[in-house]
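A single protein chain has been omitted from the complex, and every remaining protein chain is retained in its original position.
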Amino acid sequence: MTGSTVTLGQLLAMGLLRDYEVFGGFAGLDRPVRMVVPGGTVHTIEDLGPGTVVVFGPEQLALDALAADLAIRLAHGAGLSGIIAQRSPRPVPLVTRRLADKLAVPLVGVTAVAPAAVAAIFDPYVRAPEIAGLRILGTTAQRFQTGPVDAARLTRTLTQTLGGPVVLVDGEMRYVAGADAVRGLLDRPEVRVHLAGGRPSPGTFVLDDADTLLVQPVQLDQDGPAISWLAARLRTATGALLEPIRQSMGIAVLAYKAYVARATAELERESRRRSLLLGEILDQGDSPSARTVERATALGWRLAGRHTAVQMAVKAGSATLRAGELVGELEERLAEHGHPVTLVERPDGWVFWTTVESDGDSTAPLRDGVRSALSAVEAAHIGLSLCAGIGATRSGTSGLRQSLDDARRACLLAQTEDRASVEHVDAVSMKRLLVGWYSSSTLRSVAAEVLNPLVAADPTGELVRTLRRYLDQESSPTETAAVLGVHRNTVMQRLDRIRALLPVDLDDPDDRIAVHLATRAVGVDWADGP
Amino acid sequence: MRAARDPTGGIPGPAAVGWPWGVGVDIGAVRTTGVLVDGAGRAEACHELPTTAGPAPMLEQMLAAVVTPSRRGHVARVVVSTSALTVGLDPPHALDRVAVLRIGAPATAAVPPLTGWPPELAAAVRGPVEIVGGGHLHDGTPLAPLDAAAIRTFALRCAGRASAVAVSAAGGYLDPGHEERAMGILAEVLGAAVPVVTSHDLGGAGLLERENTAVFDAALAGAASDCTGALGAAVSAAGLDADLYLMGGAGTVLPASRVAHHALHTVGAAHGSARSGIARLLGSPTLVVVDANGAELLVSAQVDGLPVESGLLTEVRGVRTALRAVRVLPAGRPSGAVGGARWTRVHAAVDQAGAGLGPIPVALVGPVGRGPARADDGWVRHPDGALAAAYGAATGEASATVDRLFWFADGSREECVQAARQAARDGAVRAGADPRRVRVGAVREMMLTYVPMPCVRLRVTATGPIVAPTTVAGRHR
Partner (left out) sequence: MRRITVDDVDDLVRGAVVLGGGGGGDPYLARQMLLAALERFGPVTLVDAADLDPASLVLPVLSAGVPSALVEMFHGEHESTRLRALFETVAEGTCSAVLPVQLGAVNAVAPIVAAAQLGLPCLDADVMRRCFPMVEMTLLALGGLSPSPVVMVDSRGSSVVLAATDQATVSRLLRSAMPHLGLVALISTYRLTAKTCAELAPRGGLTGCIRIGRALRDCPPGSDHAPLLELCSGRLLVSGVVSEITQRTTDGFPRGVVSIEATEDVPTGTAARMVRIDFQNENLVVAEDGVVAVTVPDLINLIDVDSGTVMQTVDVAVGQRVHVVAIPVDERWHTPEGIALVGPRAFGLDVDPVRVGSA
């Protein structure tokens, strides 16, 4: 004897019973099983020892009968690890299922198997858990050999196979799939140290109540960071069972990696296809070829009607976020805010557009939706900063091109703002003037020159930022101090320095406008506009 | 009014374009609202008027407001929600005198028709009453041969003594043959001026309940025919070639021709329209509705588009009818300050309406600013909540429910379920649903007691959008 034991959850997971259903008492599935015996009458349960699983035939116990409730109570009193009985076509009443839950006595229904046979099937694995370990490894290999599996199937299948809860989290410990309760265990200090370590590696942690936590990294390449972690909490999985379970998790991770790789490749292929098609449409102007129209229609794109384009871009990236994931998240959040769209990759960001039949709809809901979506994605990733631009609403394919151009410029404009920002350019917007100005490289180099003395004197950019905020706040030092979160005197001191350094007069309205524009344009990498 | 949540995803497919448009008009005691919807259920126009006249003039005014001349050709149906057909139930309005024919002798004589009716009500409606031989047993075999001669004698006795006739047969819901033959004889003797109301499609088992319902329907038939006639004239006067339907209490529609003989179905129509309307506006077929449209706040729930029933039958003036009661909980005055006790009552009603349904949305409907509200109530308010009843009428669907015993030999239980589904489907199509778009709900097995043989009581409802008349589809081609 190694001192280790199997649980009823593990026994069921081995696939030894062709057909079974757990009606209640799931919380008890990870209790150790000492023996599996055929039952006599319901009342003989009291004579059984703790850790026993009792198996009843249809003559002794019907799961819909009142006796089932009594059996659950007696099993709870005697410390049994579960009741197995024959299933009938009649439903198990809610009250029975809830009682099993309440007392954490697993209640398992099986189809037409003699109690003695069930006991005989399970017995070897109960007596010699190391055989059970091999069986688990074999079952895992069999279940995951079918090819790539997604996160939901990974955790579901592994939970069944290991007989304990499993969770998958991403590189930043956010929940992806499986049992959320296990994720809490990752917060324990020793686990956190392990997960934050330089080289990701499998880990085993003994928890306070004799449970074991196993963690397994998912790495796309051997020396890279862990893009996800797989974690399993197992009761009594000590000794002989531990190694096979660890290896099982390794097998499962391989199958998941295959899935991630394939999904990434598919996403990239799909994304390339969409970019190319959009390019084609824009090139062909108002008379796109039939084939182009057909392909656009297949993607659900509409070419006729009035279009409003939106472009989105990253201002500052997040370390662990892959581009494909970001697009997925953006699409998800946009859908949540009422815009179920697919994003198309462009050289300087991602675009989509909405199409209406006729005039009159305000773009305000669109702007609010995009803004909320950006904020939601930013909130989920530390360091990530996003912006978007919305173009004017225009008709037809050529209108779509114009709107996309507007959107791109508006997006550039948005990059001049600090927070998740959305700029909207329409035909009559004053902002078009600014866009024109920002897009001129000549003017921009003049602007850079103007500010050069400030940058030279203060490479941190504090002086430029202060000046910009001061001009943004209509030359009010008090407001500027509030926006920057510093004392008013600090602002006054900086302004004195700025006035001394700058070759222009801030009290002259013309100079002031030029400097203001310069502060807003500086530090943004502009592509030259048309 | 903005469009409802659009089931087609914003791009009307060819099918949706082909479906005809509908007008829904809710004629309340104080205000009348109307909505014009296109084939995809999107609101094209809406209007609100103070109710200053009877249903027909109000309908005429509303149609003039929402249907512009260029849109007339699109409109294939007008659906009205009104309580006008059943005003006869409320004193001092009068009910017509009814001749009551029961087919069921020699059985059923122990409880004659109108037993247990309040005396003044019975006195008002009681015309000639007769129980004649005929009817069917639980398994569809005849109880007795139909006594055609007795029916003819009875019909002669009715002439000049009753304004309408109510006919019900034992087992009629399983085999309507005897009721239909009796109706033929009565019509032959009495002529078309005396409406004959049958009871076989008024519900499941329960002869007394079906008979009571038919008596009420017959007592209201004269006024109901006048009302539907006037509404139909208003539709024509508006230049529309459209079918007229009325809303029923379950939130589904009935053809005007049928309502004229079954006015009781319109009891609770205003609330039913509001409930199904807000559910479709929100795209949420399962919800609790708090209705502040009327003089009293009403709370009810629906699941997958079907109203949650109380398990009881509707009582009208102390008489049990065959109409299954929707669980509608009254919750006090609809407007005014939301004090502690008043809020508690509303809240309790909402909890009770949604009991056992899990977490589902709660929606408030009614005129803007009316109805109880608290910042933390978490209720859904649709911007067009004030028009929910009219929208519910405009998009109203036809439905039918089957609730009866099926007897089966070993192994044919599945066939019973199939038969029940088919019967519900057929019923919905008869009620006006488009056969291509009928949805059959889950078949529920109801409980039975003291049954010595294998049998099952099945209950299932089928629902579907109103079929497009071919003439209208033709106009759109």
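Lettered A and B in written order, each chain numbered from 1.
The criterion applied here is as follows: a contact is a pair of C-beta atoms (placed from the backbone, for glycine too) under 8 Å apart; a residue touches a chain by one contact, two chains touch by 3 or more.
Bear in mind that the values here come from a model prediction, so they are computed numbers and not experimental data.
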TODO: Can you work out which residue in A:Arg90, A:Arg174, A:Arg199 or A:His487 touches the chain that's missing from view?
DONE: A:Arg90
TODO: Quick one: say which of B:Ala29, B:Val87, B:Val111 or B:Ala295 touches the chain that got left out.
DONE: B:Val111
Task: Among B:Arg72, B:His138, B:Arg317 or B:Arg437, residue touching the chain not depicted - done: B:His138
Open item on the list: Using the document's contact rule, name the residues of subunit B that touch the chain not shown here.
Closed with: 104-112, 115-116, 135, 137-139, 143-144, 170-171, 173, 205-209, 308-312, 320, 352, 355-357, 405, 445-457
Task: Where the missing chain touches subunit A, by residue - done: 64-67, 69-70, 72-73, 90-91, 93-96, 98-99, 101-102
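Assume only the chains that are shown with their structure count from here on.
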- [ ] Just give me the whole-number Å value for how far the CA centre of subunit A lies from that of subunit B.
- [x] 48
